[in-house]
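My questions all concern the structure below.
Missing here is one protein chain; the remaining ones are kept as they sit in the complex.
For chain A:
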Amino acid sequence: MLVQALLVALWAGLCSLDDGGIQLQIRKPLLAGTVTGLLLGDLEQGLIIGGTLELMWLGVNSVGAYNPPDITGGAIIGTVAGITSGGGVSVGVAFAVPAATLILQLVVLLQTYLSVHIHRAEAVAKTGDFDKVNRWHLLSGVFLFLVRAVPCFIAVFLGNTVLQDFIDWLPTFITDGLTVASGMIPAVGISMLLTMMLKKNMWMYLVAGFVCAAYLGLPILGVSLVGLVFAGIHDYNFVQNKRIEESINSMEVEGGIDL
């Protein structure tokens, strides 16, 4: 069990680093779950549980500064629970959802703490040594590795009875409430994007995008194509205005010469 627990923890850590940069998407439930199944000697169950969770969480994505429920940790712990309990996909899903919510809290705590590293990095900036500054960035990777490796190690090592006890002990309104919250929190991420994008006289494009999706039911690719049309028109107008401005300026210069 110890060897398996260490292997799963190592895998969880790698998925965590993938989430932070490599972006092979081994962190997504489909691949995270499949390899976890392989490590536990049951590839087929890994595929089934991972695939099910992938379809379930397909729309769960980070937007701007918003962190969704941790689908990586959720998928790994769910797969472990489904395989070791022998309960398969239904047990897997039942464990994955609360596990994802709980690991998200750890990730949020870590990402709040990591701003300390930026301040340290800024403090060594006066040496003018790029390597010394970057060390704080790379050190953060160790923390990121551990934030998912440790809970996954505990989950495998202590087994699913402990997890089950913990989840049973949690009042349902807390897990339900956190699920409700995970539907609302994307608003924070989108708002963060908007604070960077929303300039004067640009709000109508936001409204138009919303109308396309909410009233007309267009999927995101359709909305993007409509957006592309308006981007083209916006650009055309911008160039035209620029030309008019330029010709007015040159006329003023000519007028000045005439006088």
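We adopt the following convention: a residue touches a chain if its C-beta (ideal position, glycine included) is under 8 Å from a C-beta of that chain, and two chains touch if they have at least 3 such contacts; residues count from 1.
Convention: contacts and distances are computed from a predicted model.
One chain isn't displayed here; going by UniProt, is it "Carbohydrate ABC transporter permease", "PTS system mannose-specific IID component", "Response regulator transcription factor" or "glutamate synthase (NADPH)"?
In UniProt, the chain that is not shown appears as "PTS system mannose-specific IID component".
So that we can see where the missing chain sits, which residues of chain A does it touch?
17, 19-26, 28, 30-31, 34, 43-44, 47-48, 50-52, 54-55, 58-59, 61-67, 108, 111-115, 117-118, 121-122, 125-130, 133-134, 136-138, 140-141, 144, 173-174, 176-178, 180-181, 183-188, 190-199, 202-203, 205-215, 218, 220-221, 223-224, 226-228, 230-232, 234-235, 238-239, 242
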